[in-house]
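Every protein chain of the complex appears in place save one, which is left out.
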Amino acid sequence: MQLEQQLRDKRNEKDILLMTHIVLGYPSFAANREVIRQMVENGVDCIEMQIPFSEPMADGPVILKANQDSLAAGTKVEDCLTFGAEMAEKYDIPFLYMTYYNIIFKYGEEDFFRRAAEDGIKGFIIPDLPPEMGESFLTLADKYQVAPILIFAPTSTTERMRELAGYGQGFIYCAARRGVTGKKSEFGKDFNDYLNRCREATSLLLAVGFGIQSREDIEILKGKADMAVIGSRTISLVDSEGPEAVGPFIAGLR
Amino acid sequence: MQLEQQLRDKRNEKDILLMTHIVLGYPSFAANREVIRQMVENGVDCIEMQIPFSEPMADGPVILKANQDSLAAGTKVEDCLTFGAEMAEKYDIPFLYMTYYNIIFKYGEEDFFRRAAEDGIKGFIIPDLPPEMGESFLTLADKYQVAPILIFAPTSTTERMRELAGYGQGFIYCAARRGVTGKKSEFGKDFNDYLNRCREATSLLLAVGFGIQSREDIEILKGKADMAVIGSRTISLVDSEGPEAVGPFIAGLR
Amino acid sequence: MDKKGFFGNWGGAYIPEVLYQTFQELQKEYDRCRQDPAFWEEYLNLMSTYSCRPTPLTHAENLSNYFGGAQIYIKREDLNHTGAHKANNVMGQGLLVKRMGKKRVIAETGAGQHGMATATMAAKFGLECTIYMGEEDVLRQRPNVFWMEKMGATVIPVKDGSRTLKDAINEAFRDWVTNVDDTHYVFGTACGPAPFPEMVSWFQSIIGIEAAEQIIKYHGKMPAKIYACVGGGSNAMGIFKRFLDEKDVELIGVEAGGHGIDSGSHAIRLNCPDASPGVAQGYKTMFLQDEDGQMKHTHSVAAGLDYVGVSPILSDLWEKKQVRFESATDNEVMQALDLTMKKEGIIPALESSHAFAGAFREVGKLSPDDAIIINQSGRGDKDIFTIAHAFADPSWKKFIIDRGKEYSSK
Partner (left out) sequence: MDKKGFFGNWGGAYIPEVLYQTFQELQKEYDRCRQDPAFWEEYLNLMSTYSCRPTPLTHAENLSNYFGGAQIYIKREDLNHTGAHKANNVMGQGLLVKRMGKKRVIAETGAGQHGMATATMAAKFGLECTIYMGEEDVLRQRPNVFWMEKMGATVIPVKDGSRTLKDAINEAFRDWVTNVDDTHYVFGTACGPAPFPEMVSWFQSIIGIEAAEQIIKYHGKMPAKIYACVGGGSNAMGIFKRFLDEKDVELIGVEAGGHGIDSGSHAIRLNCPDASPGVAQGYKTMFLQDEDGQMKHTHSVAAGLDYVGVSPILSDLWEKKQVRFESATDNEVMQALDLTMKKEGIIPALESSHAFAGAFREVGKLSPDDAIIINQSGRGDKDIFTIAHAFADPSWKKFIIDRGKEYSSK
């Protein structure tokens, strides 16, 4: 089943969906396994698994460090793909890969799509690949039925959003603010205007990420967005309290 | 009696004259007193007393240091003049001042000449005052009958020597070589040619200085020069062996 | 550059969506400037009154005689204000910033030269300024940090990754995506997302335009060869651009050979098995990366060449064989520097000394009727800590030890 349909079905049952994020190999694949188990068991609807890259230019300090530590511990792309396949096989929610374009490019774009599709991965989030640079990427996404998740930013004009929406599949990832991952966002009037603009520009589901950290944040998003994305927060949580803290945290979000 | 006549008279009695050099106030006036006593008692024919200057640009390391130490110990020009008067009064040989022009200039040129003449000083050696710069100096030298001792250098042309000789009185100081005081000179063919040129250029007595250090050196000068000048050597001697070593040293020179 | 910012297979603009609008505006402003002859006039005027353009072309007679080959001419970018070609780019972007009405600039820096130039421009244009610099480079280039701060800039040591240039670039991008509205990122070399590679090369092209006139004036004809060191590639593009269509002029880029091409400790991105095509820092080029696409650590005695990527324009020219690429090891570079100081009284920057080393290897084979030009991208006296260290000068060490003790005891 396609990512979009999968999420729409879930969305019909819940007033807001939850997507979480992990960095593969950080602190270890074993920990990843445990964290994902707890996430799934506590009702997460979708998980983006970041394949670490040495130059994560769009990530803030927490995820940046996780990328570096994972690589320093010896994480290979192949390890990530094997692990991704295992998760997609094991759990019934959609899994996505989040990474930077060089990982895919270097692997071989078509090989990467074929492999991910075979492994049951439903979509890719590539923050440094605007559609202008992704002609072959988008063609392959169609061919292999892996959703290219495009990103809206508060700086995107409405016209630009329409353009992006034309290329996007699965859902649209709306960055809640300027900047990199990890910092708290403000959900004031500007934010509402922005989400309204997003909504007008596309009929795809809207996920909102960057700085979503608590039940309160998610409460605010209800009715405005379809999916809330928890990123750095769970990484920090695992860092400070271990994988077992993830379940209760997720359970308390909705 | 004029310096020139005084020295000519002595020269008639000896095959070479000896002039020695001291730096006033170094290591002390008391030591100067003792050194001069020994010099006179051992037959020195003329003594140049250097009034220390902070910038003795024509002097080598030994005399340079003596200048600086004397000044550091508080030697004033007035102290030097008082001491010079005392020596000229006490001993029957001619005393000269050697110094740099600024000492005289700053004192007041005419005042300085008047004072020196009154004190019985017979001549001045000023290494940084070529006759071109010494118009008033030469006039005052005439007026006060203090001999301006001019200097020949190995680089002086014969024409230049004649010119200098025209201004000089007392005797001519022939620098034995290029350079500053204190280093040993070579007395080879070039040196002989040079002294011959000096001889041809003037009928004044010829003193030879710079690097004369031993009886052998003085032996070589006999018949070529009228007076040998011992400079840094006695200062070093006083430094290493004390004033009492000066007498025997002088006695052994001729 | 094609409409998408590519040069052949290389380049592009792989940027986060949040920067999209800013790049649109930048591209538009840049296009306007290129079409407006008054802009270039203003640029020339600034460079000739604030910096020292045209910089001289010096005939290095002693070196020429020493090698007995071609006449060696040195293009003197070291005489620019702030001591390197970096000023050309930065002042040009400064004029752009003024037009765009932004109030703040940020920049990455490796050798510190680009940071110095940017801090200088910011002081002159009254802009707020933040400089990102790898922590290792902060240590290597402390004097530059001092001056940047004195000129009012904030210097942020970057402690991530290899703590050198590429990490400073990442961090600058993180700042930019956060403060995109009022901030311009003054990219320091002919890399990064389009239009930077072309724009930086355009500003730097003043080097080659002048050099062409000068060599004709002094030598009567075009040079046989032109040598430039290649870090990101801006000084190389700057001097090469004008000569690309001159068929008889061979262009040679010299990369940082570090401890040698087989050592794994170098920064050779072209002609080197350790490098392959990749996409990072916003553009596609030849990167020093592993089989997974992770960037490798690089090494050069010259901080300004110590970088994983290279201008996409140069990758294109390399692929099309319009520029030949060589490399020089740290050792060869120190020797070339030594010789140049002794023979000509000129102190090239360690970066620039790579170009000298590359040229010295070959110049003896040419005829004395020929000329070569070496682009001296910067001056070496900024590198005193590195150079005195590399020459293991004992009195320098003693001096530093004594100063250190003096400071410790207070």
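Descriptive notes on the structure:
By letter and in written order, the chains are A, B and C; residue numbering begins at 1 in each of them.
Here, a residue touches a chain if its C-beta (ideal position, glycine included) is under 8 Å from a C-beta of that chain, and two chains touch if they have at least 3 such contacts.
Since we're looking at a predicted model, the values are computed, not measured.
For the omitted chain, the shown partners it touches in the full complex are B, C. The missing chain, though absent from the display, is touched by one residue of C:Cys33, C:Met121 or C:Ala190; that residue is C:Met121. Within the full complex, the residue among B:Thr139, B:Thr157 or B:Asn192 touching the omitted chain is B:Thr157. Of B:Leu3, B:Met19, B:Val40 or B:Leu64, it is B:Leu64 that touches the chain left out of the display. Taking the whole complex into account, chain B touches the unshown chain at residues 53-60, 64-65, 68, 71, 76-77, 100-103, 105-107, 127-130, 132-133, 150-157, 160, 164, 175, 178-180.
Within the complete assembly, residues 48-52, 55-59, 62, 76, 79-81, 83, 119-124, 126, 139, 142-143, 145-147, 149-152, 218, 338, 341-347, 381-382, 384-385, 387-388, 391, 393, 395-397, 399-405, 407-408 of chain C touch the chain that is not shown.
FYI, only the chains that are shown with their structure count from here on.
Taken as a contact graph, the chains fit none of the simple arrangements: neither line, ring, star nor complete graph.
Between the Cα centres of chain A and chain C there is a gap of 37 Å.
Chain B and chain C have Cα centroids lying 65 Å from one another.
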